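Every protein chain but one is kept in place in this view of the complex.
After this line comes chain A, so read on.
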């Protein structure tokens, strides 16, 4: 069973991730701020250019901002246009089976055709 209750394994994983993320952050700060000459004197010559310490966060933030606009656009593109039959029906409604009407029983659940819905809403007294 999956329950969100605390377990010893989860505590250990959580603590390992906590230490790992702190280690990664301190490493990123050292890479970004410690001058190159000091890193070379320690023997660390093959680290990536410091340019990327600024470029990667900027790339990430711009991607997130574009993602908002992209999601909005994808939603608008997937909306069915006003002249498509998808605004009226779909494959499930076309293939539904009609259950027989039984007296004094609640009618079975079904998709009501739009003509019938319109008559009920907008033509009074029918």
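Definition applied: a contact is a pair of C-beta atoms (placed from the backbone, for glycine too) under 8 Å apart; a residue touches a chain by one contact, two chains touch by 3 or more; residues count from 1.
The criterion applied here is as follows: contacts and distances are computed from a predicted model.
**Student:** Which listed name, "Hemoglobin subunit zeta", "Solanesyl diphosphate synthase", "PIGH acetylglucosaminyltransferase" or "Guanine nucleotide-binding protein subunit gamma", is the one UniProt assigns to the chain that has been left out?
**Tutor:** Of "Hemoglobin subunit zeta", "Solanesyl diphosphate synthase", "PIGH acetylglucosaminyltransferase" or "Guanine nucleotide-binding protein subunit gamma", the absent chain's UniProt record names it "PIGH acetylglucosaminyltransferase".
**Student:** From the list A:17, A:44, A:60 or A:114, pick the residue that touches the absent chain.
**Tutor:** Of these options, the touching residue for the absent chain is A:114.
**Student:** Just checking the interface: what residues of chain A touch the absent partner chain?
**Tutor:** So the residues of chain A touching the unseen chain are 76, 79-80, 82-85, 87-89, 94, 113-115, 118-119, 121-123.
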